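Since the structure comes first, as structure tokens, the remarks are kept for the end.
Left out: one protein chain. Kept in place: all the others.
Per-chain numbering from 1; labels A, B and C assigned in written order.
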Amino acid sequence: MHYRLEASDLEQLLDALKADGYALLGPQRQDNAILYDTLESVADLPQGWTDQQEAGQYKLKRREDAAYFGYVVGPRSWKRVFLPPRKRLWSATQQDGVWSISEEPLPTQKVALIGVRACEIHAIAIQDRVLREGPYPDPYYTTMRAQSLIIAVNCTQAAPTCFCTSMDTGPNATFGFDLSLTELLEPAHCFVVEVGSPKGQALVETLGLPAANDPDQARAQAGVDQARKQIKRTLQRDDVKALLYRNLEHARWDEVASRCLSCANCTMVCPTCFCTEMEDITDLTGDHAERWQRWDSCFHGQFTHVHGGPVRQSTRSRYRQWLTHKLASWEDQFGTTGCVGCGRCIAWCPAGIDLTAEVKAFRESEHTQENNKR
Amino acid sequence: MTQKPKLAVWKFASCDGCQLSLLDCEDELLAVAGAVDIAYFPEATRRMVDGPYDVSLVEGSITTPHDAERIVAIRKNSKKLITIGACATAGGIQALRNFRDVKEWTSLVYAHPEYIDTLAHSSPIAEHVKVDFELRGCPINKMQLVEVLAAFLNQRKPLVPNHSVCVECKLNEQVCVMVTQQTPCLGPVTQAGCGALCPRYLRGCFGCFGPKENPNTASMATQWRTSGASESQIFRAFRGINGYAEAFRLESERSEQRLQPTEQEAK
Amino acid sequence: MGASPAIRPMTPRPFRIEAVRPETPNVFTWTLRPTQEDGPLVFQPGQFNMLSIFGVGEVPISVSGDAEQSEIWVHTIRSVGTVTQVMETKKAGEIVGVRGPFGNTWPLQAAEGCDVVLAVGGLGLAPMRPTIYHVLHHRERYKRVYLLYGARTPKDILYPDELKAWSESGALDIRTTVDVGMDGWDGEVGLVTDLISDIRIDPYHSIAMVCGPEIMMHFTAKALFHRRIAPARIFLSMERSMRCGTGWCGHCQLGPTFLCKDGPVYDYPSIQPWLHKREL
Partner (left out) sequence: MTPQDLKAFLAEHPFFSTLPAEDLAIMASYAEYANFAVGDILLREGQQATRFYVLREGSVAIDVHHPARGLITLMTVGKGDVVGWSWLLEPYLSQFDARVLRPTKALVFDAVALRASFEQHPALGYAVTRKLLAQVTKRLYAARIQLLDLYGISNNP
């Protein structure tokens, strides 16, 4: 069952969420990008703006229409909600040699995520496997996930950096949302709404949304199909695990290391990268101590520091770790690939390194070797 | 309570900016003063207590034969020696002389160059004595300074990560100026610590904290060229405040080689 | 899996250092007792705890006590890094933080009815000690049990009194060798791998557990393999930079596994492809 939400009634959806006690997070234009941040009203949405992305490039452009969700994905991902860049785990205070430890209180605020793309839903599902479904669920993550509501937006356009179709993660959301919206601009600006949960159903009922008619539904489908057609980037993933494992000592790693800045941008923007560092701090007296958890990256030397130095000293070994983890060992660990094809790591790499091109290079070098043998 | 550790602050060739960071710790200064005995800090107090000192903070680079002797004496008199700032850790802006003929310069600058007793190089403290910790920055970040002091007082490793400025941008959730604006930025090869100050104001990083661990300056320069930076821009970016730090020095030398043919063509 | 850590697995619980026992130069053993009611401290041999000095940092240290003593943690620590160096300065009565236990266990059940070869190098004897206690408590479940122990010098031999007692009780066949003999050492000098050639085992019904630095385990596994112990019956305990113990932080990845969560104990075939690979 699909419903229809008039564009002019989008505010009502936000209001209903607010009335239900949700803090809203959604896209808005800030610092030359579209970012997810606290959303007050529809007026904050990046209406009439789009993004143009290429390897190492991201630019905002005016659209000729009034689309609210007429962009693809920006540098922030939703992982900031569930796995914040920095969070305090506990603090401890010493008095007369006795330490008392106080845990950081868990968040209580419900949040509604507005405008979650299909690839991002997959990214959340992937992080769930790491932080929610393992032997030790992360309490902060689990709490935030439990009190979050997801309003998905299906993609009706794609960026040149997108390759969700290769990863089977888009362009439309198929699970993991409370409501999903497909934005239609013609003939009238509206959304076709799909319900994905009882909470979503309740929202539809609160708003009293009418059913979407067949032409609307067909137009929504056409929009998604259009996005699918626009996707030109590919990553052949059926055999990529074996391909990378076979080529751990390939010269291509040196080649990519000559370009890689080991700046860690790819891991920071990646919606599935979950590595963190634990940092202990004190005040000057040493009587107050805290431990913080912050995003870390396998591109850092400190990351593999053991007595005597880092295990992964070269950029070559760090890029290899990242790519083989993302596309190969992630499968061994979590039964899924670690990549959702959102293209962030391609767009936000200052050197424009493209993982799909790297995978192709390995595959092609094997083909060349095969051909040379013949 | 045992005696408070004695802190000394020493100045070599520098602008004093890093020492001032310590005075700038308005909120924390009381805590610092409570935790340590500021035994020698001419910039701040006339009180001078003899060594040995538990912690010496050393600002500035070594530029004269006299300074080269003085730092050895300070080292002998200090349990821990921490250098603060780009001058002390990489020679500073005055290390630009290292690329030129100092004799020629002094003859041009001074009426009586024979009175000038200076070394041919401005060198970091670590080239002269063992340094326990190098705090980067031009100037240093005062919060990092407090952290380093807290770490030494509490026998732990200072929490001064050696990753890129990019990580700081991303942890602060700042947008990359290089990717969105093609702004030349040294962030990807520069050590974090400043709080990604310049990118926060939509400017490129100037590399004040010097090269990060594993810097790929060659790729950085290529990237700048691709996005339209001129060779002299690249040259100047690397031959700056941290121009004598090895990775930046090598890159500026490579860039200089590329510049020379063009200069000759111009002639 | 042993006792599940607190609901918030990242929060250390305060423990008092009850005793500090110097072992060898730079190596000491802590006995830790909870400062608050904490239930029995249950662990399986091979597991580790994350030990914290508040405000200084946290390190993974294997449990080296007896699993049947459920009211204390015993940890043998070598002071090599910033955190462990501060640990070395701590005295009895001081408070430290403990999280855990984490990780998996040695194949003690699989080894029942078999000859058992415990091959340890250096500080690797500490993580193996709970296994030794287990074997001693249930000696009848195992056939011949060898403890092959390599240390750098005679001074570096851990737990010498216990080694002597175990050996004299006849429960274990203990063979010790050092890399360099000095100070009147009249025992073997040579590689721990050389000890393997002299033991009498039924290779088809043997289980080998190896613990030591990665390089030592690499060579030891090869030597065991030459004695016809099937690779699947050789187990290693791996070490990497572990920060969380829970599989969240990503630091201890080696190929397809997280050592903290999937390890630290692995059978040789599953870890062998990832051993000895440069910078992996």
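By our rule, a contact is a pair of C-beta atoms (placed from the backbone, for glycine too) under 8 Å apart; a residue touches a chain by one contact, two chains touch by 3 or more.
On a predicted model such as this, the values are computed, not experimentally measured, just so you know.
J.: Among the options A:Arg132, A:Lys199, A:His305 or A:Lys360, which residue touches the chain absent from this view?
T.: A:His305
J.: Would you mind spotting which of C:Glu23, C:Asp115, C:Glu239 or C:Asp262 touches the chain that isn't drawn?
T.: With C:Glu23, C:Asp115, C:Glu239 or C:Asp262 as choices, the missing chain is touched by C:Glu239.
J.: In the complete complex, which positions of subunit C touch the hidden chain?
T.: Interface residues of subunit C facing the absent chain: 57, 59-61, 77-78, 80-84, 121-124, 150-152, 156, 177, 179-183, 185-194, 212-213, 215-216, 219, 239-241.
As a convention for this text, only the chains that are shown with their structure count from here on.
J.: Make each chain a node and each touching pair an edge, then name the shape: line, ring, star, complete, other.
T.: Shape of the chain contacts: complete, all pairs touching.
J.: Counting only Cα atoms for the centres, state how far subunit A is from subunit B in Å.
T.: 37
J.: Please work out the Cα centroid separation of subunit B and subunit C, and write it as a whole number of Å.
T.: 44
J.: Out of subunit B, which residues touch more than one other chain, so two or more?
T.: Residues 154, 156 of subunit B touch two or more partner chains.
J.: I need the residues of subunit C touching at least two other chains; which ones are they?
T.: 55-57
J.: Name, in rising order, each residue of subunit A that touches subunit C in their complex.
T.: Against subunit C, subunit A makes touches at 89-90, 92, 94, 97-101, 103, 130-131, 134-136, 138-139, 248, 274-278, 280-282, 286, 288-291, 293, 296, 298, 303-307, 311-314, 316-317, 321, 325, 328-329, 332-333.
J.: Provide the residue numbers of subunit B that touch subunit A in the complex, in ascending order.
T.: 28, 31-32, 34-35, 146-147, 149-151, 153-154, 156, 159, 161-164, 166-167, 170-176, 178-182, 185, 187-189, 202, 213-216, 218-220, 222-223
J.: Looking at the complex, which residues from subunit A come into contact with subunit B?
T.: Residues in contact with subunit B: 30-33, 35, 56-60, 75-76, 80, 85-86, 257-265, 268-269, 279-286, 294-295, 297, 299-302, 313-315, 347-348, 350-352.
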